[in-house]
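Following: one structure in structure tokens, then a few remarks.
Heads up, one of the protein chains got dropped from this complex, but the rest are sitting where they should.
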Amino acid sequence: MMTAVRSASTAVWRAGLTRNTWTLGVWLLLSALLIWYATLIPVFGQFQITSISKNSLPLVYLAIGQAIIVIAGGIDLSLGALLLLTNALAARLMDDQPFAMVLFIAIFLIAGLGILNALVGYIISVSGVPDIVVTLATGYIWSGFALWILPSPGGGTAPEFRWLFTGAQSGIGGTYIMPILMMAAPAILVFLLSRHTRIGLSIYAIGSDSIAARLAGLDVRRAKVSSYAIGGAMAALAGLATVALTGTGDPRFSVGANATLNSVAAVVLGGVALVGGTGLVLGAVAAGVILIMLNPILSAVGIDPNNAQIIQGLLIAGVMMVGGLVTLLRERSA
Amino acid sequence: MSKSQPLLATDKVAKSYGPVVALREVEFAVRRGEVHALLGANGAGKSTLVKILAGVHPADAGVVQVEGQAMQFHDPVDAMAVGIGTVFQDPALIPDLTVGQNLQLSEIEESDFTSWLEWFDLQDLDLDALVRELPLETLRVVDLARALARDPQVLLLDEITAALTADQAERVFALLNEWRKQDRAAVLITHRLAEVRRICDRATILRDGRNVALFEPNSAASAASGASTGTMQDIDEHELVEAMLGADVSELEESDEPQPTSQPQSDPSTSSQEVAFAVQGLNSGGLVRDISFDLRRGEILGLVALEGQGQERLFSLLSGDRQPSEGNILVAGSQRRWRAPSDAVADGVVLIPGDRLLTLLPNLSVRQNLVVPLFSRIRQWLRIPADERQRVMNAIDRLSIDTRAASQVRRLSGGNQQKVAIGRWLVAGFRTLLCFDPTRGIDVQTKLEIYTLLRELAAGGAAILLYTSELAEIQLVCDRVLIMHDGRIVDEQNAAHATEASLLTAAHGLEVPV
Partner (left out) sequence: MSHSPLPAQAAAEPAGLAARAAARIAEHPTIALTGILAILVLVTGFVEPNYLSVSGARNTLLQAAPLGILAGAQTILMLTGGIDLSVTMIATGSAYVAANQSPEGAAIAILLGIVVGLVVGSANGVGVSVFRVNPLIMTLAMSGILLGLFTAWAQTILQGSTQMGPFIKLIGGGSFFGNRIPYSVVVWALIAGGLIWLLRRTGWGRLIYAIGDNEIAVRLAGVRVWQVRITAYIVAGVLGSISGILLGGRTGAVDLQLANAFLLPSVAAAVIGGTSIFGGVGGYAGTILGALILSVLNSMLTFLNVGQAIQQVVYGTIVLALAWGYAGLTRRA
């Protein structure tokens, strides 16, 4: 009896491992990089952990949002612009406000951008225009609004709000508990939502096979809109984290564009295939942290940080080529 | 309960996909306490009718009624809500999720589901298994058990027994008998007429999207007695076949005189024609086992098989799309090793796939579709042959393609689309033609044209391998016929003497009585 139970549970574990090899691999890579980094620099402690975790926050949030949208079979090129929009709105509205008001604004923005992006998802679903074209266009619109709200870098937020994301009211140093908590809480929340609720599973379903999903009685449009709503809310969180990190707002178009592209890179590196239906949000989280960590690691080994771009690009292209080759060989042998 | 009010019915339902009319004013009614067969040849409109009843597609005209009430289904979920449970040909399960997650998505209690699994002897199924990793027959049972767990009043089963083991099929029949006793209803779509006789009470027969017959053998008597088998057993299978094929058969036979122009004439045993294409000991992944045959110039070699006997894999080997794990392919006597379809095409071996989605460029013009093979070599890229237009016009004329909707091939009718698929190789030229079910779902007129064309091509020296699911074609078009079962060639017959009965018997892997 005991052995039967144990073998059943090991079977489940083994299935879980083989199915999520990629996610596991990304986390192992992250751990290896962390250990390597720790041995590279003379002192590795609270300061480094805080710095890596808080600097990763915006990209990790965007990657979570992008992952959900990609899992549902879409792609959102406006997430970076939504980050800009939140960043501008928050820096504008939160300046010189008490913490309670700032928190209220934050929640309002998260809900508001979730609804806004849900509307974008609805437009995609109704119009039949490809996701990539619609979000390209809305990306322009949102970054335009961001610039309109905050024509030049400025604005501010409450010190307590900065502490919430960075662990320090000044945004410098401080405890690593806050940034790690702020990274883990939404990540785990969205992960559980995506794997263990009906709406989360229906997001996987429409990305995996939208025809079967409809035949099985699912509301395909609702799932699509939900994925975009989550993406919008996560982009808002990324914008808020940016305000907390920098203590100010920066509406530059290029910031948003780069953030979008990095979110796509993190999602793909994290094992979420662009065709949809597969991968885990947690993989994108680890990949997001890895992309941010490359910078300090490279400077620690004495490589010009400019080369981080090259290594990052080679990493993405290389990993994808190996992936493509593996599927090709598997098809050949089948 | 009143039997006068049908549980599920349609009134003059019509449906077109673009220019292709799938259903015209179809009447269909299922009563409580009956198992109703929906029969028809390929392309008769059975699946379309099921999709309308299940809420997948709205009808263009007409109404669907449930217990006398007119219904407006926008989505499958609407049909489920009024007690219609459907098992489609392709399981409606999400490949990247586990069975358990699929149940959760459909909001079904695991216990309801597993009790039905037990009925089908699948209680050992691991609910944490990914759908992608399960075999098709298991998925069909899972799909059925899920539909049953919703406790429907009427079950629509589209070719449910096709992928099941004999044992599981028995359990489906037992279930249907149970269903009848409980005064519910079921609609069974099947090609297996023995099943119809055994299990069904009535049969509606469609042909070319129209009602052609309703078999209703004195239903009152058996229903009253609560018989455990259907009442169709008194019907002769030939009557059903005649109703399904109807005018098709007679039209084909009548039209024999003027066409096909050159009847199969060669006696294969004495033929001295050179072998254009041959395979020896072909094997692939357990689906194709030790297949060998010769194909001669001027010959049309038929291939017959039930669904899923490895014919798709065989054709993908023959066309260079896949490489065999063992065996040789010989073109004009010399052995070939193809790495891609381009190599096969370069050797003059060309494929007309069964699925038109695999051959057509749906948004492009007829002309663009026809000329693609003209540019398969890099040196052909920077020009367009001066006679491109002429060649295209010749092919269009020879096939009499209706060019009114020539700017986008997806707007053509199915028959015209198939002509375009064939026309591509008339434009480019070939020596060996591999045709995979070229007349599936095509109107009678176009079928005749295609038969004539194939005979003309053969008379012109081409070697043709023709897989067909329409057994009547074999006698009309082919010289010889091979029968494939479970990956092997199990029989060869002279097409002139290959009756549908002898072909079907052999296709089931049975000995044909001499």
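Note that the chains are named A and B in the order they appear, and that numbering of residues resets to 1 at the start of each chain.
Heads up, the rule we're going with is that a residue touches a chain if its C-beta (ideal position, glycine included) is under 8 Å from a C-beta of that chain, and two chains touch if they have at least 3 such contacts.
Quick caveat: nothing in here was measured; it's all calculated off a predicted structure.
Of the candidate positions B:Thr165, B:Ser292, B:Ser325 or B:Ser342, contact with the hidden chain is made by B:Ser342. Interface note for the absent chain: among A:Met101, A:Ile115 or A:Leu328, the touching residue is A:Leu328. Not every partner is drawn; the one left out touches subunit B at residues 19, 319, 321, 340-342, 344-346, 350-351, 353, 357-364, 368, 371-376, 378, 380-384, 402-408, 411, 424, 428.
Seen across the whole complex, the unshown chain contacts subunit A at 75, 123, 127-130, 132-134, 136-148, 151, 253-254, 257, 261, 264-265, 268, 274, 304, 306-314, 316-317, 320-321, 323-325, 327-328.
Throughout what follows, only the chains that are shown with their structure count from here on.
Mean C-alpha position of subunit A lies 45 Å from that of subunit B. The part of subunit A that touches subunit B in the complex is made up of residues 11-12, 15, 19, 198, 201-202, 204-205, 207-209, 212-219, 277-278, 332, 334. If you check the complex, the residues on subunit B that touch subunit A are 54, 56, 75-77, 80, 86, 88, 90-97, 101-102, 104-107, 126, 128-130, 285, 323.
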